[in-house]
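Supplied in structure tokens, the structure appears directly below.
One protein chain omitted, others in place.
Chain lettering (A, B and C) follows the sequence in which the chains are written, and residue indices restart at 1 in each chain.
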Amino acid sequence: MTTLTISRALNEGLRKAMENDPKVLIMGEDVGKLGGVFRVTDGLAKDFGEDRVIDTPLAESGIVGTAIGLALRGYRPICEIQFDGFVYPAFDQIVSQLAKMAYRSLGKVKLPVVVRIPFGGGIGAVEHHSESPEALFAHTPGLRVVACGDPQDAYAMIQQAVNCDDPVIFFEPKRRYWDKSEVDIAGGLAAAPPIDAARTLVTGDDVTVLCYGPMVRTCIESAAAAAGEDTSVEVIDLRSLSPLDLTTIFTSVRKTGRCVIVHEAPVTGGLGAEIAARITQECFYSLEAPVLRVGGYSIPYPPSRMEEHYLPDLDRVLDAVDRSLSY
Amino acid sequence: MTTLTISRALNEGLRKAMENDPKVLIMGEDVGKLGGVFRVTDGLAKDFGEDRVIDTPLAESGIVGTAIGLALRGYRPICEIQFDGFVYPAFDQIVSQLAKMAYRSLGKVKLPVVVRIPFGGGIGAVEHHSESPEALFAHTPGLRVVACGDPQDAYAMIQQAVNCDDPVIFFEPKRRYWDKSEVDIAGGLAAAPPIDAARTLVTGDDVTVLCYGPMVRTCIESAAAAAGEDTSVEVIDLRSLSPLDLTTIFTSVRKTGRCVIVHEAPVTGGLGAEIAARITQECFYSLEAPVLRVGGYSIPYPPSRMEEHYLPDLDRVLDAVDRSLSY
Amino acid sequence: MAVNAAGQAASRPRSQDGPDFKPELIQLLTPEGERAEHPDYPLELTAEEIKALYRDLVLVRRIDFEAIALQRQGELGIWASLLGQEAAQVGSGRALQPRDMAFPTYREHGVAWCRGLDPAKLLELFRGVSHGGWDPKAHNIHLYTIVIGAQTLHATGYAMGIQRDGALGEDGEAVIAYFGDGATSQGDVNEAFIWASVNNAPIVFFCQNNQWAISEPLDRQTRIPLYLRAQGFGFPGLRVDGNDVFACLAVTRKALQAAREGQGPTLIEAYTYRMGAHTTTDDPTRYRLSAELESWKLKDPIERVKQYLIRSGLAKEDFFAEISAEADVIGDRVRKACLQMPDRDPLTMFDHIYQEPSPLLAEERAQLASYLSSFAGHADSLAKEGTR
Partner (left out) sequence: MAVNAAGQAASRPRSQDGPDFKPELIQLLTPEGERAEHPDYPLELTAEEIKALYRDLVLVRRIDFEAIALQRQGELGIWASLLGQEAAQVGSGRALQPRDMAFPTYREHGVAWCRGLDPAKLLELFRGVSHGGWDPKAHNIHLYTIVIGAQTLHATGYAMGIQRDGALGEDGEAVIAYFGDGATSQGDVNEAFIWASVNNAPIVFFCQNNQWAISEPLDRQTRIPLYLRAQGFGFPGLRVDGNDVFACLAVTRKALQAAREGQGPTLIEAYTYRMGAHTTTDDPTRYRLSAELESWKLKDPIERVKQYLIRSGLAKEDFFAEISAEADVIGDRVRKACLQMPDRDPLTMFDHIYQEPSPLLAEERAQLASYLSSFAGHADSLAKEGTR
């Protein structure tokens, strides 16, 4: 076991992936000498060369579009999108090409491309640096969408994403990059849960709380606080946002009868909507309360000095847990 | 009253808007001499000149981006995106610029830009010509998203959209372009419901069916068929997909206790998810059955010879109504 | 060629679209069927080679013709005709080595033919049986790309892969990316130029300037000849007579060889004309004059090869009759392939979303299966259907 930050764990995972397979490439803005603005690719250009860690021209459509071409040639490119808000210029290449090529070719083409996106707010940044666009990709069939929430998952999931023959949109919880915890580097991937499985992080009986990415820590802390008030909260890290691990979700909600979903993205049209709708449909007679959603308001991400009031926090999660229990 | 197709009604509405305000412009691919691939802008270039009906270079980001600039200069541009699947290259300009400029400027800038998008399947087209991307825009705060479902709404709503000082994403039900019905051209806009209001098209007591765009006709027909089996279906055309007219929705569902939402877009992460989640939350104790969703499968839009099996139709709507009633 | 841009700024208006500027059009075979020479593009072709090119031209036109007819008869949903662009496609297509990779748009039926792709595969797409469905590796031709310009970035990335594989050199590999005049306005195409240039990637950008993007004439996309675009990105561009199969072959071959040998990208503008409608759903009489069409008829890409073959005595009437008969056979074969093409089991629409189907997809598939089987022979469900 080694203590690593999420940023470092990703770095170690990427390094492993590059060591294991010479076809693995990294491409993006400032991923080379600088090691990325969050240092996730730190040192990789030096060790694997500029042909494998490519500082690209400044254009996201070009990054994803050429990555697709490299994948067609047998490479396994990992694209870094510098910030969530800059993935939109690549949207067409992701939605109309990356997501659809396997289908278009009736399975004859595989595109093992990973698109890494640091996402979410809470770092005091200017506009476009705090977005949570995951629902857009989860609504796009053909993509896998995942988010890691802690260093261990960061380390394992990035490798699983690279190994996966489907395109993967890989969300990294930007404001948790420097959170530290134990990572089993020696253990390899054997012990890691599959990339499409949710993980129960806290077991509880009263309310199920679903979360992912930066909200994982918030929800674990909320569960601890609730425990102090004798409320037993079950916290599940979804990890895979598309496809969803519905079995794990339904099993928990059938047990607790109550569910709160937490994400930073605006509630309206967010991933929580899909999950709430599915739970209601499948667990209708088990539900003691409507599935409640905690997330961003229906506004553009606000200026950073207001973001603490925008972002879901421990209090808002607990408030929702309380409301759920009051039904 | 005049009998018009949806395509023609839009044309008449655009003509009115251009007559009323010299600042109104139309821009897009083939909107000039050709009159658009669906003839929606037929004759307008001839009558208003090439400076007001602009055949642009072939690039959607450029279309929306320059429209924003024209709006900053005091114009009211109406962009035509030729087909739903070609809006993605403009995604960044729509999501990061068009949607956010009013907010960015604290209201000092208005962007009265309309982005018209023929959407949906059922016309036997090749890939990228049958998409239903409305949920992506409904998840983007700052945009109004609307869809017209019949000629009267087409005529009125396009004018309301042009008059609106917010950016409007205007979805047109492609496969219904040639559907005909009565339009009150003389009556003007006074009698038209507001652009953000849903409209109850069929009154009923047993199940509420929510729909928009191309599914409006399908659902009206379903209600008629259900009436033949003594099931009383209430059909509501949502019209405004963002913001949603939740009052009308909740009122109906509280009355019927059951709700089915129908759209062509994939159910997973579609607009139905948001509506289902909201209804469940707000009408929890009124619901006799979970809100059911009828829509596309979690796959890319299939080749056209399979589309009839993909698209929601009368049978699938009735099936969902039956399932709802069976709870 | 030292470009003094400052001087250019001083001496407005621009020279490249001024009356004094004459873009060179590379031609090796005149519309009248006479051989022309160009110092940079010597081309030696055997009689057999020329006849083979003629055959390609005729056959791809025939396939196209059959497809249009099939569409008219309701057998295809739509068809994008290559009529008039046969020389550009066959010339460039035959310049490719088997190991090279081609990235087509939706109109490159002539290129597909040269790569050896069964035309029935194309019909599958336009009939709506699949979105393509062929294996790009089987004949080194990528799937048709419908989103304008997107494939130019894929092609560039693929070319970067060739570099990384060390597959350059005299016998190396190269890539060709096809696109139209309208496509040059897309951000993606310009980004592809940047990537290709910065990486000195082994790629040929082959722009078929057929003068129209649906109803929009060229002047909506550019005010200077398109081949000049390349100089803004630091690689060579040239304009070739796109109705001259010899010239298209020669310039593409040379550009591909340069790419293979590590000299980077070239932009080829094949100056041609879309003789037909944009697609079978289009009505060009709404936006263009028939006089234009007539003038281009005189530049027909097939007729000039025929004239050359006749004049030079390389072929006689029997050869042309033979090709014509072969064309009919192929036309027939294409027609049969279309009419006999089985519809796919609707349940296969759930295949190939992911390498492994997700539980949700399996569930949706099962839903549709049970829904479909409810219609199949169950008397009561049929009765129910009757009431609806």
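One rule holds for everything that comes next: a contact is a pair of C-beta atoms (placed from the backbone, for glycine too) under 8 Å apart; a residue touches a chain by one contact, two chains touch by 3 or more.
What you see is a predicted model; the values in this text were computed from it and never measured.
J.: Can you pull out the displayed chains that the omitted chain is in contact with?
T.: The chain that is not shown is in contact with A, B, C.
J.: So which of C:94, C:164 or C:220 would be touching the chain we can't see?
T.: Considering the complete complex, C:220 is the one touching the chain left out.
J.: Pick out which of B:4, B:31, B:44 or B:67 touches the chain that's been left out of the picture.
T.: Residue touching the chain left out of view: B:67.
J.: Which one touches the absent chain: B:104, B:180, B:309 or B:323?
T.: B:104
J.: Which residue numbers on subunit C touch the omitted chain?
T.: Per the touch rule, subunit C residues meeting the hidden chain are 1-10, 12-17, 20-24, 26, 38-40, 184-188, 190-191, 194, 197-198, 200, 219-224, 227-239, 251, 254-255, 258, 263, 266.
J.: Given the full complex, what residues of subunit B touch the hidden partner chain?
T.: 25, 51-52, 56-57, 59, 61-62, 64-75, 77, 89, 92-93, 96-97, 100-110, 141-142, 144, 164-166, 196, 243-244, 246-247
J.: What subunit A residues would touch the chain not displayed?
T.: Residues of subunit A in touch with the missing chain: 29-30, 32-35, 37, 55-59, 61-62, 85-86, 88-89, 124-128, 225, 228-229, 268, 297-300, 302-307, 309-310, 314-316, 318-319.
The definition used in the following text is that only the chains that are shown with their structure count from here on.
J.: Using C-alpha centroids, which chain lies at the maximum separation from subunit C?
T.: Taking each chain's C-alpha mean as its centre, the farthest from subunit C is A.
J.: Point out which chain occupies the most central position, where each centre is the mean of Cα atoms.
T.: B
J.: Taking each chain's centre as its mean C-alpha position, how far apart are subunit A and subunit C in Å?
T.: 40
J.: Residue numbers in subunit A touching 2 or more other chains?
T.: 61, 89, 92, 96, 100, 103-104, 141-142, 243
J.: Which residue numbers or ranges of subunit C touch two or more of the other chains?
T.: Correct list: 130-131, 147, 187-188, 353, 358, 360-361.
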